[in-house]
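In this view, the complex is presented without one of its protein chains, the others remaining in place.
Order as written gives the chain letters A, B and C; numbering starts at 1 within each chain.
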Amino acid sequence: MLRQDFASDNTHGAAPEALDALVAANAGAVDSYGEDGYCARAADLIRGLLDADAEVRFVASGTAANAISLAALCRPFERVLAHAEAHVAVAETGAPNAFGHGLTIRGLPGASARIDSEALKAVLAEPEHAHAQPPAALSLTQATEYGAVYGLDHLRRLTAAAKAKGLGVHMDGARLANAIAAGFDPKAIPGLGVDLLVVGGTKAGMTPTEALVIFDKALARRFDARLKNAGQLPSKSRFYAAPWIGMLESGAYQRHAAHANAMARKLAAECGLKALHPVESNGLFAELSPERHKRLTDAGWLAFRCDDGSVRFMCAWATTEAVVEELAAAIRATA
Amino acid sequence: MLRQDFASDNTHGAAPEALDALVAANAGAVDSYGEDGYCARAADLIRGLLDADAEVRFVASGTAANAISLAALCRPFERVLAHAEAHVAVAETGAPNAFGHGLTIRGLPGASARIDSEALKAVLAEPEHAHAQPPAALSLTQATEYGAVYGLDHLRRLTAAAKAKGLGVHMDGARLANAIAAGFDPKAIPGLGVDLLVVGGTKAGMTPTEALVIFDKALARRFDARLKNAGQLPSKSRFYAAPWIGMLESGAYQRHAAHANAMARKLAAECGLKALHPVESNGLFAELSPERHKRLTDAGWLAFRCDDGSVRFMCAWATTEAVVEELAAAIRATA
Amino acid sequence: MLRQDFASDNTHGAAPEALDALVAANAGAVDSYGEDGYCARAADLIRGLLDADAEVRFVASGTAANAISLAALCRPFERVLAHAEAHVAVAETGAPNAFGHGLTIRGLPGASARIDSEALKAVLAEPEHAHAQPPAALSLTQATEYGAVYGLDHLRRLTAAAKAKGLGVHMDGARLANAIAAGFDPKAIPGLGVDLLVVGGTKAGMTPTEALVIFDKALARRFDARLKNAGQLPSKSRFYAAPWIGMLESGAYQRHAAHANAMARKLAAECGLKALHPVESNGLFAELSPERHKRLTDAGWLAFRCDDGSVRFMCAWATTEAVVEELAAAIRATA
Partner (left out) sequence: MLRQDFASDNTHGAAPEALDALVAANAGAVDSYGEDGYCARAADLIRGLLDADAEVRFVASGTAANAISLAALCRPFERVLAHAEAHVAVAETGAPNAFGHGLTIRGLPGASARIDSEALKAVLAEPEHAHAQPPAALSLTQATEYGAVYGLDHLRRLTAAAKAKGLGVHMDGARLANAIAAGFDPKAIPGLGVDLLVVGGTKAGMTPTEALVIFDKALARRFDARLKNAGQLPSKSRFYAAPWIGMLESGAYQRHAAHANAMARKLAAECGLKALHPVESNGLFAELSPERHKRLTDAGWLAFRCDDGSVRFMCAWATTEAVVEELAAAIRATA
């Protein structure tokens, strides 16, 4: 059995603040299907985090939340623009395409999975015709799949270009907490023109839950029917809301993310490998030869090689300094 | 705020056995996406319950599990046969149709939401042509949406007729625990020719989780990809498996269901209303005039009127004798 | 081999005016995909027929045109309201559901397949919730599947009720020519609030072609991409446009429909059967016992029994007085 500590940020359980809140929410008979007081309170907290008068829903799956969002923004004869390495493009087994009934995703280039603004503009400038799907939505990931964090100006250039062409904007915030901990201001999101935002709870250290934020009021109409139709209107919704209360009220949401980020930096500093992407959030994407990778596996550590050739080490709320040091030593020993 | 105690069996939290197991499963870094030891152990327990060598997956949503099942058994130019009052037909906002890309559901008659065998046979005997969707799957609910429990002979007649025509068989067991507590033997399910079974955890007293059992080995191929594509391959899968371990190992799964059934019978006996359906599982579907219903609401109790005119009172693992007596008195007071 | 003369109005070939125009359009190299001059001219003629500044497209299939229309008006978590006997509901093998990715159709009552206004209003007055698909589109058929023709006031009541609730309106005009010949003014359609209209060419006596009229300018955006995505953007589009030119410029479109209607009335008058629906367009739906129906079949005539028990005899542009008399005599001989 290989050690899962750095395999992903979803191999860890829930942080105490999340789990305690879940347990505390267990008592009594309450409304179901999102109508309970826990959902109301958690939604308020997320609106506070974003400083936005937006609709908020709690769902079980980030893949589903992304797919539902893209399906809401893009019709089957249209196309989503996303980074070529985006989770929605390469790691969701076609969920956005299926929920979107055949929409396709066009991959854009850009270092460290940040979309290059000029590449986006070039695609948006292409003439439209009936024989190919024109772009209808832009999907951004913050922090990115390679651990980078978009700067606000970069995001503004991207969303302004998209909005100018009438595209909807989706943000996959599976690791938004880590981006926030890295300095990204979540209160800037509404002003960017994001229509639908998925805020990750699971990777942030909760039991399974994701928050889906609907900034566009027109999109919010019949959203519960949309969710139910997609199998994402939980009956015992309190269990998807409560962890948010525990994490946001206590500040643990940002605190744990900051810790995870710090652990990634510590690992980068101590393991002796060359980082192939900036270590701006909770992952280290490092250069590691197949031979050394095998030795690390033989030593009992699981780590995945990414499409770009880098080997990924993810840190989480539960990652201790001790285990980072243990892994760093194991990596050094493969040299 | 109306009291939710009898509004549904999903207004209650999780039973201690489920919640304790969830908390116990929190520690450490483990595999994700169903590869963890909790999923393996819970799947074994469900195989034991059914005495079947079947594949088992844990998902977040019963609606999704039903929809995925029907989509696996039926193509868009085909049709599902289900009771006209089945949950898949009337209470899932088209999820089976959407996951099934346009499959439709043909409603069959039958008392208390049990499909009438002769009605099924008559539909199966209809000649097939290209201008209407022919039936490809039969969907059964055990216990039914009106609280009835199918007898084994009844199920055999239905599934034999379906199988003889090449149909796949899906069983929605959102309240299978209550059917088992009422005397239905789950070990009979494999012999019935059921291809896909959804075993409800949520309504049985767990945090959100449903077990999807795949009896047909051919259907099991690429099922994880199917689940991921449908947004139902949870990353922190341990949290969907653990409650099953707690409930099945302790016997609480059946014990709580038996209690819920007993509470429904007690309510039926004490409230003075005429039951419009047999009280065989955990719900009472009673005759209650709009005037009396309003008085009950005014007294603070939430209860829904069903499509057939009956008013539904659902009991659950957490329903106490005291609250049953309290409601029974409140109902009597509306007379 | 049974005689197909009255089996449907699509068992006949094309009228000379349509076929001649098709042959005349064959010469030379012209634009494809709807960009040719034939499409432009035919679209102008249809705009003239309807007195409307609408977008017009020519497609191969009425089933596809209906399905595309409903998919444009209704999302998968929403529902179409149509007569329970509407072609879209019972004779298109789920095409609207598939093109609409799971939208469902709720059947409404009404004599002779005309939707009852009060029934529509009652459905529209139902409260909306997240657990069932709310209505988003109304689908009307003119002339109806049972040969009736809606009066303008009736249509106004229906569309006004739908529009007041924000529904889109689709009209299936597979036999619009016959309705026009019966006195319905096509220039009234735009004022009714119809968003998408399918005008039947095939049943009106053309080679396969249907006109899809888009009154709503917002819906017209990217409609060619929508059609291509749906397999309904013909390359050699001239062949779908030319028959319309031949039929509309010559007046044959209305003249042939009037003839077909007259033949249905003649058959009704001479065959001795009781008409179960008003003979207002080109079909007779008659009372005929299974015994007499069998005798008619044995005598070599094909006629279908409808879901409501009536036996259908369809007339077309090519139906001669002689063949009507021949059939009428054959029917009388079964008595």
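Quick notes on this one:
To be clear about the criterion, contacts are C-beta pairs under 8 Å (C-beta built on N, C-alpha and C of every residue); 3 or more make two chains touch, one makes a residue touch a chain.
Here the structure is a predicted model, which is why all the values come from computation and not from measurement.
Across the complete structure, the visible chains that the omitted chain touches are A, B, C. Residue-wise, the contact with the chain that is not shown comes from B:Pro76, picked out of B:Gly13, B:Gly62 or B:Pro76. Remark: the omitted chain is touched by one listed residue; of A:Leu2, A:Val90 or A:Val323 this is A:Val90.
Only one of C:Phe239, C:Tyr253 or C:Phe285 touches the absent chain when the whole complex is considered: C:Phe239. Against the chain not displayed here, chain B makes contact via residues 33, 75-78, 101-102, 128, 130-134, 222, 224-230, 233. Across the interface with the omitted chain, chain C contributes residues 3-5, 7-8, 10-14, 19, 22-23, 25-32, 60-65, 67-68, 92-95, 98-99, 101, 202-203, 207-208, 225, 228-236, 238-240, 318.
Interface residues of chain A facing the missing partner chain: 76-77, 79, 90-95, 97-104, 130-133.
In this text, only the chains that are shown with their structure count from here on.
Path length between chain B and chain C in the touching-chain graph (shortest route): 1.
When chain centres are defined as mean Cα coordinates, C lies farthest from chain A.
Separation between the centroids of chain A and chain B, computed from CA atoms only, is 32 Å. The centroid of the Cα atoms in chain A and the matching centroid in chain C are 49 Å apart. In chain A, the residues that reach two or more other chains under the touch definition are 101, 225, 228-230, 233.
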